[in-house]
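Shown below is the structure under consideration.
All protein chains of the complex are present and in place, except for one that has been dropped.
When the chains are written out, they are named A, B and C in that same order, and each has its own residue count from 1.
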Amino acid sequence: MANRRQTLRELGIQIGKFKAGERNSITDVPGVKVGHKTLTYDLSDGRAIRTGVTAILPHSGNLFQEKIIGSSYVINGFGKTIGFVQLQELGMIESPIMLTNTLSVPAVAEGTIQFLLKENQDIGNSTGTVNVIVGECNDGYLNDIRGLHVKGEHAIDAIKTASIQVEQGCVGAGTGMSCLGFKGGVGTSSRKLIVDGHHYTLGALVVSNFGTKDDLPSRFNNSIAIEEELEDMPDGSIMIVLATDAPLSERQLHRLAKRASFGLARTGSYAAHGSGDIVIAFSTAHKISHYPTGITNSFSFIVEDGPLISNFFQMAVEVVEESIWNSLCTATTTIGQNQHIRYEFDYNFFR
Amino acid sequence: MANRRQTLRELGIQIGKFKAGERNSITDVPGVKVGHKTLTYDLSDGRAIRTGVTAILPHSGNLFQEKIIGSSYVINGFGKTIGFVQLQELGMIESPIMLTNTLSVPAVAEGTIQFLLKENQDIGNSTGTVNVIVGECNDGYLNDIRGLHVKGEHAIDAIKTASIQVEQGCVGAGTGMSCLGFKGGVGTSSRKLIVDGHHYTLGALVVSNFGTKDDLPSRFNNSIAIEEELEDMPDGSIMIVLATDAPLSERQLHRLAKRASFGLARTGSYAAHGSGDIVIAFSTAHKISHYPTGITNSFSFIVEDGPLISNFFQMAVEVVEESIWNSLCTATTTIGQNQHIRYEFDYNFFR
Amino acid sequence: MANRRQTLRELGIQIGKFKAGERNSITDVPGVKVGHKTLTYDLSDGRAIRTGVTAILPHSGNLFQEKIIGSSYVINGFGKTIGFVQLQELGMIESPIMLTNTLSVPAVAEGTIQFLLKENQDIGNSTGTVNVIVGECNDGYLNDIRGLHVKGEHAIDAIKTASIQVEQGCVGAGTGMSCLGFKGGVGTSSRKLIVDGHHYTLGALVVSNFGTKDDLPSRFNNSIAIEEELEDMPDGSIMIVLATDAPLSERQLHRLAKRASFGLARTGSYAAHGSGDIVIAFSTAHKISHYPTGITNSFSFIVEDGPLISNFFQMAVEVVEESIWNSLCTATTTIGQNQHIRYEFDYNFFR
Partner (left out) sequence: MANRRQTLRELGIQIGKFKAGERNSITDVPGVKVGHKTLTYDLSDGRAIRTGVTAILPHSGNLFQEKIIGSSYVINGFGKTIGFVQLQELGMIESPIMLTNTLSVPAVAEGTIQFLLKENQDIGNSTGTVNVIVGECNDGYLNDIRGLHVKGEHAIDAIKTASIQVEQGCVGAGTGMSCLGFKGGVGTSSRKLIVDGHHYTLGALVVSNFGTKDDLPSRFNNSIAIEEELEDMPDGSIMIVLATDAPLSERQLHRLAKRASFGLARTGSYAAHGSGDIVIAFSTAHKISHYPTGITNSFSFIVEDGPLISNFFQMAVEVVEESIWNSLCTATTTIGQNQHIRYEFDYNFFR
């Protein structure tokens, strides 16, 4: 496939000290699926559609009826992500996590609501409403973002096609994104940990859309001449989703989400003013019924003692960094709106 | 007009010690306008549309080009309000503040974006994107909320019809709301303060949708028999918007917004679990250009010394309490979805 | 005893709809104890010591070794409370909760640390350090606060004398406090709830030091002439401690703590600028070992569905309001520093 280049590992580079999961993907967390809807058309007048939707399903059941524990962290809030007010109040996720371009957040939210209303006849009828989560980055450099080309049905398409095979690079919400001066997009990675016979997996999926070539960290050979002028990039962003099957509470997931900024920092980001850098984290370890049967719910959570919880923090740093590099390594040169070009990442940077 | 009953003051009751503005309305703050789009139709099968949109315009100019200082406070985050991530990061509001029903937040956001894209050809083109703010309450008891009857154009209608005359009760976003067991809706109130020859105004507008008759405070005569069964009310809510022309910083506005809960508490609320109780506060005193010309912006802010800033806090408590009573006093008996009835508030409660 | 007047209930007034516990005290929560150290001496030159320390012990065991779940909420942060950074990060309390005057926070913290070091030879040796929590109000109107008369040993005294009998009014940290223009101090109250055969108790203890006579709510007969000039009261405050044996998570306790402001609002407060209004909440339902034995901890938490969690919210509102009235009703006229006088609350206000 044109979009398929090589991941960082396929280039022979490993990040960190923990082992990757089988697919080195967020879908190594059992039950997690990812779906993309990619929109690429050329319109008249130089306008071009280079955008899409990515859906992350925390489990394959009915998310509204069987909620999961989640949290969020705003690294830099120049962003339009929705659903966080309730997520922070209740510590629960009850919808797919949707990613798209900035101005298409309402369309994707509407489509996701329609999907959930159809699946749950009780919502807004015999029970309350539903809180959907939609994140975004601004792909307006390559995409005709003002055209509002994403429709509700595209969100539903992304949800319905979700699987454990995660395509990376210029797909779904990553189709039109730019990162560190190159073509960005979707990237993913995972780590696993075995403690006392328990197997835990932690994965990340990012949509990378931040930074300029100047920001690339100096540990890589920076000798490639930067010839073209760097465009001013208003409203860059990165959306980061962390998933784990380890039993972490919403407070622990918030702590985990904060560590995403450490992985981000290692790729050269400093969270520029206009970059909406936002993290969502969830655990699939517990399912919380919308219709509880008793007066208490039972949970077990990882003990918060030194090395164990810290291992998860380190894994979060590793998967975020590697996901970002993967988004760069797999994305391909893209010509878009107004003949704007983003070149694919030059692997010589790693030599 | 059928909807027009009497405000609390017309009933002879005053709240607090500060004087109300000329209209006792949020539009007493110079420049602030409010528009409603009310949707009431009867559908087949007992379904009924009882919903709408309310738009609050902080000033009459171009809000994206001339932003204002704002903040928010989440009393209880069981709500789906959007736009808060960026509002808290940057302390600025750059769109009308829109209110509607819970499931219509995406439609209203989309319509508001379309309005702003048309008004600003630079958005998503030569400059970044725009952050819209949409708040909500769940009117599903009286309204066919699953029907998603609010469309983007209705949001634009609400914006375009904004004026300084604020209709209260069963209008706009308040059309289908319930409060303290009675018909709720839109309410507003204002206070003014003269300090050293400076005239300041502070106003509130609420959409009230919380509580049961049991919650009504005991200082009013509670002897009216409560005969009908109280329905379980999932996802009640109150949206509170505070406006002032006093020069308050985003931090000071956050402090002001917190005081809204004190006014709310005095009407009997305890911020029930399912009640999304959310406050937005803004000051019109400074306009911040989207295209700054220098390297600094100049501001003057109210000194944060004892009595002065505290006066604003007290005024906030007063306008929120009175706005809630006004929403109850002006709303009229409404029959909606599935022949559900909410009776208008009984003025005997004040005797 | 000179300090003992009547509680609100002894005056025949009940707040709310839930039943009080046996002692109508925070110590109705099994295991919770309260100790006071009261310092009252007259010095030369008109200076007078009217201050003290109050210690709240969540359980009778070793709090560092057996931590409990806790949270906090800052209503208005004009305050010097310590220990909140770690409390919010970890959601655990590992020391007695100490209350004193503003400038004596360091002395009380030092004394509490000494107590804990003696009790735990591992702290700062084979294990980490300990996080102590100390709250405060400014009693400088009646007390020679600049004299720093509270010493570490007084904190230890308060801890050691803790019992289930809670003296109210002018004792411990409440000795020199003023509230709503009258003598304030320590107040407490409790509520109980039986659900499905489970008995739960929720209690509050406050140190009240806020407001002026003008703030008293109008539902009470306000006809008593206010003759003397009201002094400007910089740095008023209220410290509120909520305790329950219901299994609430740290997030749920944070939600509970927020409801304290609703009880406070009903006594007339609007959280004035200079009032440090701060809430600490804890649950005794789980004990978390400092030396965990497995890799997970097990918890059960109250289901977060409509009426049940909301009952706890309402109980929190009720106990905070009643605790404040109790602090006023039980405190006695006090002459202090510079012959300043605070008169005891006039019971005619309730008639």
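Observations on the model:
What we mean here is this: a contact is a pair of C-beta atoms (placed from the backbone, for glycine too) under 8 Å apart; a residue touches a chain by one contact, two chains touch by 3 or more.
These numbers come from a predicted model, not from an experiment.
The residue touching the chain not shown here, chosen from C:31, C:106 or C:292, is C:106.
Considering the full assembly, C:90 is the residue among C:90, C:159, C:186 or C:257 that touches the omitted chain.
Per the touch definition above, the residue from B:36, B:50 or B:255 contacting the chain not shown is B:255. If you put the missing chain back, the residues of subunit B touching it would be 89-91, 195-196, 198, 247, 249-251, 255, 292, 294-305, 308. In the full complex, subunit C contacts the hidden chain through residues 74, 76-86, 88-90, 102-103, 105-107, 109-110, 113-114, 117, 123-125, 127-129, 131-132, 138, 140, 145-146, 148, 234-235, 274, 276, 278.
Even with one chain removed from view, subunit A keeps its contact list with that chain: residues 17, 75-76, 214, 217-219, 232, 234, 255, 258-259, 261-266, 269-274, 304-307, 309-310, 313-314, 316-317.
Following the convention adopted for this analysis, only the chains that are shown with their structure count from here on.
If each chain is reduced to the centroid of its CA atoms, subunit A and subunit C end up 44 Å from each other.
Residue positions of subunit A touching 2 or more other chains, listed in rising order: 89-90.
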